[in-house]
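Before anything else, here's the structure in question.
What you see is the complex with one protein chain gone and the rest in place.
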Amino acid sequence: MTTVAPRPPASADSATPMQRDEVRTIFEKGARGRRAFQCPPAGVPERNPHELLPESLRRREPARLPEVSEPELVRHYVRLSRRNFDLDSGFYPLGSCTMKHNPRLHERVTALPGHARMHPLQDPRRAQGALELMWNLERALGEVAGLPAVSLQPSAGSHGELAGVLLTRAYHESRGDARTKVLTPDTAHGTNPATVTMAGYEVVKVGTNADGGVDMDDLREKVDDQVACLMLTNPNTLGLFDPNIEEIAELVHGVGATLYYDGANLNAVMGRSRPGDMGFDIVHFNLHKSFTQPHGGGGPGSGPIAVSERIEPFLPVPVITRSETPDGPVFDLDYDRPQSIGRLRGFQGNYGCFVRSYAYICSLGAEGLRDASEIAVLNANYLLARLRELVGEELPLAFGDRCMHEFVLSGEPMKRDLGIKTLDLAKRLLDHGFHPPTVYFPLLVDEALLMEPTETETRETLDAFAEAVASVVAEAREDPEVAAEAPYTTPVRRLDEAGAAKNPVIRQELAADGA
Amino acid sequence: MTTVAPRPPASADSATPMQRDEVRTIFEKGARGRRAFQCPPAGVPERNPHELLPESLRRREPARLPEVSEPELVRHYVRLSRRNFDLDSGFYPLGSCTMKHNPRLHERVTALPGHARMHPLQDPRRAQGALELMWNLERALGEVAGLPAVSLQPSAGSHGELAGVLLTRAYHESRGDARTKVLTPDTAHGTNPATVTMAGYEVVKVGTNADGGVDMDDLREKVDDQVACLMLTNPNTLGLFDPNIEEIAELVHGVGATLYYDGANLNAVMGRSRPGDMGFDIVHFNLHKSFTQPHGGGGPGSGPIAVSERIEPFLPVPVITRSETPDGPVFDLDYDRPQSIGRLRGFQGNYGCFVRSYAYICSLGAEGLRDASEIAVLNANYLLARLRELVGEELPLAFGDRCMHEFVLSGEPMKRDLGIKTLDLAKRLLDHGFHPPTVYFPLLVDEALLMEPTETETRETLDAFAEAVASVVAEAREDPEVAAEAPYTTPVRRLDEAGAAKNPVIRQELAADGA
Amino acid sequence: MSRYTAVTPEDLEQMLATIGAASIDELFEQVPEGVRLGRELDLPEGMSEQEVYGHLLELSRANTSADDEITFLGAGMYDHYAPAVIDMLLGRSEFLTPYTPYQPEISQGSLQVMFEYQTAISELTGLPVSNASVYEGPSAVGAAGYLAKLANGKSKFVVSRGLHPHSRETLRTLSHGYGIEVVEVPLSGGVTDPDAWAAAIDGDSCAVFFQQPNFLGIVEDAAALAEAAKNSPAVVVGSYDPIPLGILASPGECGVDVAVGEGQTLGNRLDFGGPSFGFFAATAAYLRKMPGRIAGETTDVDGRRGFVLTLQTREQHIRREKATSNICTSQALNALAGVVYLSWLGRDGIVELAELLLQRTAYARERLSGVEGVEELFDGPVVREFAVDLDVADTAAVERVISRCQDRGINPGYAVGRDYEEFPTALLVAITEQRTAEQIDMLAETLAEAMAEERAAAGVGEAAS
Partner (left out) sequence: MSRYTAVTPEDLEQMLATIGAASIDELFEQVPEGVRLGRELDLPEGMSEQEVYGHLLELSRANTSADDEITFLGAGMYDHYAPAVIDMLLGRSEFLTPYTPYQPEISQGSLQVMFEYQTAISELTGLPVSNASVYEGPSAVGAAGYLAKLANGKSKFVVSRGLHPHSRETLRTLSHGYGIEVVEVPLSGGVTDPDAWAAAIDGDSCAVFFQQPNFLGIVEDAAALAEAAKNSPAVVVGSYDPIPLGILASPGECGVDVAVGEGQTLGNRLDFGGPSFGFFAATAAYLRKMPGRIAGETTDVDGRRGFVLTLQTREQHIRREKATSNICTSQALNALAGVVYLSWLGRDGIVELAELLLQRTAYARERLSGVEGVEELFDGPVVREFAVDLDVADTAAVERVISRCQDRGINPGYAVGRDYEEFPTALLVAITEQRTAEQIDMLAETLAEAMAEERAAAGVGEAAS
């Protein structure tokens, strides 16, 4: 390892330089006795607190929470925030994550007291706005999926998957049909197999053919009456729409299994093709992908599911109902669903997310949603074309010729010929001010780079990104060490992840005290 | 000039490196036809627009406003924002500016629709909340000032000054007394003399004595029956409370002139001493200083005035009134004030600022306001003590021994002995992540550094700042070039201000077009 | 052109040329004809920003929110005051819009927040290990069950009926999948029946679950409940309300193995039930069985301190079908609200707040017990919520009483009979620092009126008064 890596031109995007080593947690700031909180007076006749709560039930050691004034609190977290890269200030082509623009309108409407300050157990008669919104969102999602019934309850994609596989189980059990296996392609996202296990099924992997689609022979071989379900992403995680989808559906339905649609890639096909029409029984949506929830550094999300007629009786409770009355429609929550799989969580799901995605659908309408998918596909193909033009040899497309909303390049030739890995490219892109694409996924492509530009990016940004990738490749041709030691301009550089896992320090040690 | 200035350790506080030269304005982004705005349909029977507005009144050249999508708009301004230093992330000891913490509560309450969405011409009977708030704020400010009447109308400190001098004029004129001069000390802020001219008076400067107070001999000499007013800041811009204030008041009142209090430094004395009790007739407040308005990069502010009995009849219209009725108090706006100087602006002043400062006063109460001033003075004296300890020789205190809420150091010895100017020190502090103090003001101190830490800073921050100043001085002792060419870590470095003024480019040139 | 996209006709032309395609339709040729939609979706037309705002505002006005009534409704989510700093910080693009921190070099903000959050939760629970959040309360209980299954593979969950009904239902839904039986232990005198609890725990017990304070608001003897499981293989899981933990014996002090709970009260909105977050803490023994993200401290190549996602071999993206959980997207932003809230409260503040709740709740309990036809359901210690029994016919009558109160602008609480047939006429009343003594007095008066009305309508008591 050389000590003086060639550095890119010094950069500084901020007017508040923070020394790189100045990393103190909130627990390392403040002082004993400082506070941001001021407690209001109780205002009631004071009772002896130790009579109200006996000593035996009281805590002995205090929770040593931070002790800071409000200005210290604000400054700590504002400064900390700037150690993040974010979508609002840079391109984020993280494949499979659909990092599309998050309209600020959504934060405004979600914050309205009539939404934000609604208690989830409010009498439905006094929650008609919330229920109507959820009803409308269910109908819209059902229309996008091409399926008749929707539950908004799951909290994220993987939660939707779990709901979906449990629905499959309930469906089979209702027919006295105890099945044991669930098929997932080897391109599947990790949540799919993990979900299968959690739902008590065995995972059986299905291979991928040379075109990047499901290996039909392998599928034919594995599909039998012990198969409860096939979970599929379509377009799949290679960004390719499976041309055999109709046959796949036929095969799966032929053995009485259900077909599950992992909706993470729905952004490719909204208004152009519908999972229900492809033969899927159960679909989950990632509202935080296709329907633009801000991702919050790892959530919250929301993972509604849409299902076919035959799955509908098993949906989680409660279910939203709508009845016509002389005074107009009335919405309610129905808990009386004898075949339901039950609850997956408290209350009615991540309503705050529903408000955002509903606002999004209202903004775009039918045409706008289709347009979004079309431009997502256009942008992906444009970026792909630009990259092929610039670095087609070093970073070839892994499968196929065109793509849907995302595509996978292989960093294999680059690694072989230039000596830098996909990871190095990713790290060097940080110095160019870009978030790297998803790397090393899907697993079946060596040195994979999964790129998803989304529809909300400009052509100029795609060009700049393609040129940055090309410049990293060109630079590596001169000196691979540059990328191998990148990044240089970030608050920290490559971190010791192995050490972190080996010797986990997952909380701050605090000084003991007797107070 | 050497080309390779010694550089501080590389720093990067942000996860989105922006190349230093990447400066494009919003007019240089986007493309013809892009848009963030979507116009709602008119929804009325369409009329011929050219009949409604004849061609002769229509504009010929379009306003070539930016053309960007919402994501482009957001990204532009979010990135741009990070090229600012701000109080929420760093220490801002800008003397005379009282950069105290801006509680976020204030933004929340100001945004409540019942405040933010109030039309200023709403019928007072339907604006009782707003008028009550203003009434309460007037009473509180009057109590802090020790004066009986308040007008909230002026938009900022200098607007308050103008109101004050015009009130003085109205007062004298009402007595048939045409005076011509206004006295201002040489330590006065620039707005004072500028105001005097705008109000049609002649400025007469009063000197400063060796202790940093008003030169009493000079004052005695200049005070006569042509003097309409003496404008004073107390503590003054040296951070010193004038020990002769009672005598000054006597002298000024002795010739029938008014005494004006520039309230920019009120943060030193809240709850400890009151301008009214010192003999002042008119006081302006900078709500954006003592009463913590976020400064917004140069406003908005608010500059209410408090006045004595004899000045009250001349206050701007409208005046808020309160009457007791059987249903409780009723507030109204009184326009019928025959001696009033009239309006200084539209409507009732910067109400949004009133909400914030009123919330602040509610939070702190009497004790909290006094406490704020006490800690402001404590912090200033502590910082002064620390700096004396560390760099007392190079940067001596300009006047006096202790200070009130701020103090002035002289960079003269540093310049003489180390060869770096106050400006260089200021610029080098940027690399340490601090906003520099006010420099070259007040004018009567050579190489002045005016430092005001405020009460909301921690001791740790004051220590770190003092040490940064000391380290710049120490560094200059080694190599004055470092500071002379600082800063190094900022998005841009020293800018050509002379060139900018000589050849002013004050708007973007846009390509002509025929559209 | 949409306001969120930027392809002008010129852009389109040039982009298609670069791609070498004649049209966008050509790009969709991958989609087999048989599954092309071939029509526009049946959805309303798109709207301008202001119209969408107007529509959503209108819907919001068709709700009765905690701004529109004085609410004593709790039962799992509570109307606490969240300070304004939280809005500001959560609204910052830098926290709001990034994805999960896969690239640590440019995600130190999110990662350090996770580390701080884990520390705060660890302190609060007195347990050494916390993850960076799970979805929310009841599913956190479910996740704890799955951890237990992975840990010991036993066949039975023993569940106190004091556990929130949503948690019990969720546990049942999830455990059905992997085949664990759920046995419920009844309450006795308002707390988990200690004998039934001890009797239900045996060598097949995979995990035992209780809630603190329990659904009726009563503080359980958590140490005793944990002790009862000591000689079984069972993982002891407690579902905790975090604010009362300011004064209640911590899970760590009580011998609890896994402490979970609903994080809404820590700086998150009510939001009609979500998003909030679930916290999940455990003893060191379960570190490598934890679900979800965990941030760890480390150093970079230059020796600088930094944070990374760690112990990822537990997770689905690495371990796939062998993962400890399928969770991926979680509740990072809500957990940020949580750690900011806890830092805002601070070490002394959380104690003061909990003591305030204790006092006001005691006052409210006393006040309501003085109302005609209303009496304390149980007399165990409570911190922030308590149940009273109404002298009315049935749960429907309780709901009518509630509704009568609501018509007067006061929401008196939750009808316990909706979930507990054994307490058909109980009303669960929640107190927060936002409910003043004056409002508690109003509640007592309003409840008295509503009770009188209900009893008059039903012909009970002084019918005509």
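In order of appearance the chains are A, B and C, and numbering begins at 1 in each one.
Simple rule for what comes next: a contact is a pair of C-beta atoms (placed from the backbone, for glycine too) under 8 Å apart; a residue touches a chain by one contact, two chains touch by 3 or more.
As the structure is a prediction and not an experimental result, all values here were calculated from the model.
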Query raised in the report: The complex has one chain that is not drawn here; which of the drawn chains does it touch?
Result: A, B, C
Report summary line: Of A:26, A:105, A:270 or A:395, the residue that touches the missing chain is A:105
**Report entry** Option touching the unshown chain, where B:143, B:281 or B:447 are the choices
**Finding:** B:143
Query raised in the report: Pick from B:368, B:396 or B:480: which residue touches the chain that isn't shown?
Result: B:368
Query raised in the report: So that we can see where the missing chain sits, which residues of chain C does it touch?
Result: 49-50, 53-54, 81, 83-84, 88, 91-93, 433-434
Report summary line: Hidden partner sits against chain A at residues 15-16, 30-40, 68-72, 74, 78, 103-108
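Methods note: only the chains that are shown with their structure count from here on.
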Requested in this report: Calculate how many whole Å lie between the centre of chain A and the centre of chain C, each centre taken as the average of the chain's C-alpha atoms.
Outcome: 20
Query raised in the report: If you look at chain A, which of its residues touch at least two other chains?
Result: 20, 70, 74, 78, 82-86, 88-89, 101, 103, 430, 456-458, 490-491
Query raised in the report: Multi-chain contacts in chain C: which residues touch at least two other chains?
Result: 2-6, 11, 46-47, 49, 51, 83, 85, 87-88, 93, 105-109
